[in-house]
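Note that this complex is displayed minus one protein chain, with the remaining chains in position.
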Amino acid sequence: MESMVTTVRAAVLETTGGEVRIGTYPAAPAQPGAVVVDVLHAGICGTDIHLQDGRLPVPLPVILGHEAVGVVRELGDGVDADATGDRLRAGDHVVWASSIPCGRCHYCVALHEYSLCEQRRVYGINQSAQVWPHLSGGWAERIYLQPGTALFRVPAQLSGLEVVALGCAGPTIVHGLLGRAAPRVGEVVVIQGAGPVGMAAAMYARLAGAGTIVLVGGPAERLKVADELGVCDLALDIDRHTEPEARIDAARQVTPGRRGADLVIEATGLPSAVAEGIAMARRGGRYLVVGQYTDHGDTLINPHHITRKQLEVIGSWAFSAQHYERYVRTLPQVADHFDLVRLVTEYPLAQVNQAMSDMRAGTIIKPVLSPRL
Amino acid sequence: MESMVTTVRAAVLETTGGEVRIGTYPAAPAQPGAVVVDVLHAGICGTDIHLQDGRLPVPLPVILGHEAVGVVRELGDGVDADATGDRLRAGDHVVWASSIPCGRCHYCVALHEYSLCEQRRVYGINQSAQVWPHLSGGWAERIYLQPGTALFRVPAQLSGLEVVALGCAGPTIVHGLLGRAAPRVGEVVVIQGAGPVGMAAAMYARLAGAGTIVLVGGPAERLKVADELGVCDLALDIDRHTEPEARIDAARQVTPGRRGADLVIEATGLPSAVAEGIAMARRGGRYLVVGQYTDHGDTLINPHHITRKQLEVIGSWAFSAQHYERYVRTLPQVADHFDLVRLVTEYPLAQVNQAMSDMRAGTIIKPVLSPRL
Amino acid sequence: MESMVTTVRAAVLETTGGEVRIGTYPAAPAQPGAVVVDVLHAGICGTDIHLQDGRLPVPLPVILGHEAVGVVRELGDGVDADATGDRLRAGDHVVWASSIPCGRCHYCVALHEYSLCEQRRVYGINQSAQVWPHLSGGWAERIYLQPGTALFRVPAQLSGLEVVALGCAGPTIVHGLLGRAAPRVGEVVVIQGAGPVGMAAAMYARLAGAGTIVLVGGPAERLKVADELGVCDLALDIDRHTEPEARIDAARQVTPGRRGADLVIEATGLPSAVAEGIAMARRGGRYLVVGQYTDHGDTLINPHHITRKQLEVIGSWAFSAQHYERYVRTLPQVADHFDLVRLVTEYPLAQVNQAMSDMRAGTIIKPVLSPRL
Partner (left out) sequence: MESMVTTVRAAVLETTGGEVRIGTYPAAPAQPGAVVVDVLHAGICGTDIHLQDGRLPVPLPVILGHEAVGVVRELGDGVDADATGDRLRAGDHVVWASSIPCGRCHYCVALHEYSLCEQRRVYGINQSAQVWPHLSGGWAERIYLQPGTALFRVPAQLSGLEVVALGCAGPTIVHGLLGRAAPRVGEVVVIQGAGPVGMAAAMYARLAGAGTIVLVGGPAERLKVADELGVCDLALDIDRHTEPEARIDAARQVTPGRRGADLVIEATGLPSAVAEGIAMARRGGRYLVVGQYTDHGDTLINPHHITRKQLEVIGSWAFSAQHYERYVRTLPQVADHFDLVRLVTEYPLAQVNQAMSDMRAGTIIKPVLSPRL
C-alpha cells in the first residue's frame, strides 16, 4: 500500500553549534498502532535554538521539529479514530501531542500527571534519527507517529498555517493558563514577554474574559503586530521602559487603585523577570511562571513579598495530550478573534538555517517550515 | 457596674531598642459594642522581638501582646453573643481575633479578604497606649476590645494555657495550611523551622492526615520537645546537618522514590530557606511560604525549578476572624493529640524582660505572661 | 443642605394579591454613614411578582424594588468613597448591593459567606415602609441607603438603562457562574431558561469563553431577542420541543460525541427542569442550579445519575457585595458585547401595575420603572 517514495528529506541537527543539514532517511510503512503523516508545516521554536546551542542534552543526530501539522498518509492496523474518538482516514489533516508518556512511572500511573513523566519520548527532541523509525521529527517531508501518540483531526475551518502559528506555545498556555492559573472574567492580566508564549497567553486571556491585558515586551515590531491583532490593551516596550521600576510603575498604573494585577504571566525565560512580575501583582494575586523552560540559573527574589501579598506562584511545564486536546478544540475560537497567520513567516525546508537565523535576529515572530513549498 | 479598680498595669514598649516597662493606665467601662476582658495569659511572639528591635514601624508607646486569653469583665451594650452566635456573659473565658479590618478598603468590601486589609487595627501592635481606650494590648491586667472585634468563647475542655500555647502561630497555620495549602491524607510533609509556627504546622498537618512529617530545625532542645510531643516522624537538626544539600538529601530520602515532599512548609523567616524548600519538594508539589512575615531582603532562587517541577508556591499572611474561628473550633482536637502546655514557660507580668531575653536565647519555646501570677 | 422636597412618591405593595399603589413618604436627610439617592431606573424582577402573589413572607406595606440605579443626592457624614475606595460625591451615578448582611451571625463573622447571612436586610423586600427610614425600596423617586450598604460608582461609559437591564440577574450569575461554577474556555454550555437569569448566564458564559451556548426556553419572542443579541449559538424553543426527551436529545446533539454538555445552568425556577438538566450534562460535567430561588416543592430526580456521571451539582443563592463589585466591574465588557438596552421596556412610576401585568404576560423581557419619565 506504501507508495514508491522510499526516502524522505529531513532537517537534521548533527552537532551542537553546527548548522542544520538536509539529509534523507528511509521511509517505513506504518506498523500496527502507528500513523505515517506527510508534513505540511512545522514550526521553529525557541527551544530549537536552545538545542542547536547545546543547552539541552539530546541524542544527536536528531531531526528537529516538535510542532507540526500534516496529512495522514497511512494508518497502521488498529488505528481508525483520533484521540477524541472521531473517525480517522488517510488524507485527513492532523496534529498530535508532541510527547508520549512512558505510562509506567509514578507520575503516569499513579498521578496521571503526564507532563511530569520521568521518561517521556518527545518528537523532534529526544528521538535519535539513527534509531528506528528514524522519522521522529517534524522538520521533514514525513513523520512516523509511534503507537501511543495522541492524534487529533484538524477542525475543518482551520488552515494548516493557523494550526501551526502558535506552535507549542498554544498548548503550553492552555496547560498553564487555562489548566492551572484559572483566568477569570474581568481580571487585569499583565504578560511579560511578547514572543509566541506571551502572544498565546494574551489571546487565551482575552478569550477567558480578561478585562485589561498589558503586554510587556519587545522589540517594537512584535508589539506592533500585537497591537494590530488586538491581543492587548496596552503594550509596554521594554526598549523604552528600560528600568524594571519604570515597567512596574507603568503596569500598576492601569490597575484599579494601582493595587497591581490580578494575574501576571511570565513568558520571557529570563530569571530576572520573576522579581519584576512579583512586584506587578496585587495582594492576593496569582503569578504564572511558565516561561522558565530552560535553566538559566539563580536570580534575586524577595520571598517576603510572597508571604506579605499572599501570592500564589504557579509553575507549569510543557503539556500533555489532555492540554493538546483542549488546544485543538479551542483553536477555532482563537482564530475567530485573531489573525493567526499574521504571526507566521514561511520558509521552504531547504532554507531552515535562514529561518533559524532570522528567528535569532528577532525580526520575525514565528518561522514555519513548509516542506511542500 | 464597673468595679473600683481604676488603674491597670501593663507592659509598655516606649522606645525601640529599650526594655519594656510596667506602667499603669486608667480603666474604662465598656462602651456599646465593646468588651472589657481581664487577661489570664498573653503570649510573647517573635514579632514582639522584632517590634522591640524596631523592625516594624509602630506608634510608641504601645502595650504589646497580640495573643491572649481572658475572662469577660464587662460587656458593652448590644453584645450578648460571641462571633459564632453563642451566648456571652461576664465570667466567660474568651479569646479574640487580634485584628479589626477597616471594612472600607477594596480587600474588605469587595473581596472579603480581611488579612489583606490595607488599614486594619491590630491589638498589641499598631494601637498607641496614649490613644483612647489605651488598653489595646494583651500584656496587661486588662484589655479593652473595641466594637468589631471577633470574640470567641473558649471551649470548655481547654485550659487557658492550652489556648495560648500556640499563640498567633495557631491561626496563622490554620489560614496558611488548612485554608490555602489544603493538606491531604497520606502526604509527605516537610516543615522548615521548629519554632511555634513550625510546631503548629506539624500539629495541623498530623491532624489533617499527613503520612510522614519531617521537621527541619533547631536547636536540639526544641527538636527534643517536638519528638516527645510526637509532632513529627523525623526531626532533622540543622546544627548537625549544617549544609543545605545535606538537609535536602536527608529530607528527600524519606520520600517515596526520593522524589521529594508533596508539601513543604516554610516557617523559618529566613530568606535562604526558600531555595532549600523548593529543592525539597517533588514535581507537582506545593510550597507554603508562611514564615517570611518580616522583610529580610532578597535571596537567590532558581525560577526554572518552579516551572520545571510545576510547583505551586503559596504565600499566606497572618489571619482574619474566619481563620481564628476555625482555630478555636479545632483547638480541642489539637489538644487531644498533643500536650500543648509542654510548649509553654510561664512568667509573671513583671518578668516580661526576662521572658523576652529567654526567648531571644532560644532556650524556651513559648514564653507566656500571666498577670495574675 | 437638604432640598425643599419633603415628600417622595413610591410604589407600595400593601396587601398580597393586591395592586401596587403610589404613595408618598417623608424625605429624611442622610444620617452619618448613610446615602440618599435619587432613583433613575428601577427594575421589576420575577421575585416582585412572587411577592405580590404572597409567596414570600414580607412585612407589608413595602416599597418594592431591589434593583436600581440613581444619582447621589446627599452623603451622610463619613461617606466619601464607594466600596472600591473611589471618591464619591453628590451627583455621581451609583448602584448598590441590595442587601446588608447582619455582620453578627456565623455565616457573616466566621465564614464571610454573606449571601448565607441569617438576618440580612434587603432593600425592596424585607424593609417595611412604615419603619424609619421608610424609603427602603427602589420603586420610588428616592431611596435612603443605610450605613453598611456597599455602593459603587457607575463606570462612566455605561448608561443608566444598561446598568439596570440585567437587574439582580446580573450579580446573581456573577456569583453562581463566575464565583461557583467556574466556566472554562471552549466549554459547551446549556442554559435552561430565557428570562433575565438565563440571558445573563449566556452573556457571562460567552464572556468567559464558552465554545458553544445552547439556550433552552421561550417564548419565541424572547428567543428572537436572544438570537439578535447573539447570546447563544442555538436556541431551543420549548414550545416547539415540548417533551423533555426531545429537548435533551436536541441539546446533546450539539455536544461532541453527543456526550452531553460540560456545564448546564438551571435558570427556570421550575423543579421539573432539574432532572432534565441532569440528563443534558456529560459524565464529569457540572450543573449550576441557580434558578430555584423560591420553593416550588419536590420533583422526581434519579440520584444514580449523579453518582454514575460524577456530576457536580452546585447551588447558588442570590449574591453579596463581593459579587456585586465584580458585576459592576465587568458590566462594561458585557455592554461591549451585547446591546443590553434591547432587553428593557421602560415605564413611568405611575404605570407600575401595567408593567407588572406585561411581565406576567411574558411579552416583554425586562420592565424598568423610571420615576423621572
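Letters are used for the chains, namely A, B and C, taken in the order the chains are written, and counting of residues starts over at 1 for each.
Note that contacts are C-beta pairs under 8 Å (C-beta built on N, C-alpha and C of every residue); 3 or more make two chains touch, one makes a residue touch a chain.
The structure displayed is predicted, hence computed values, not measured ones.
Under the touch definition stated at the start, the shown chains contacted by the missing one in the entire complex are A, B, C. In the complete complex, the hidden chain is touched by one of C:80, C:243, C:295 or C:336, namely C:295. Of the candidate positions C:257, C:348 or C:362, contact with the hidden chain is made by C:257.
Taking the complete complex into account, A:111 is the one of A:49, A:71 or A:111 that touches the chain left out.
In the full complex, chain C makes contact with the omitted chain through residues 106-107, 111, 113, 115-116, 180, 256-257, 259, 266, 271, 274-275, 283-284, 289-317. One chain of the complex is left out; on chain B, the residues touching it are 84-85, 178, 182, 184-186, 204, 207-209, 211, 256-257, 326, 329-330, 333. By the touch criterion stated above, the residues of chain A touching the omitted chain are 81, 83-85, 104-106, 109-112, 114, 150, 321-322, 325-326.
Throughout what follows, only the chains that are shown with their structure count from here on.
Note on chain A versus chain C: their Cα superposition corresponds to a rotation of 180 degrees, in steps of 5. Put simply, the C-alpha centre of chain B and that of chain C have 42 angstrom between them. Contacts with at least two other chains are made by residues 256-257 of chain A.
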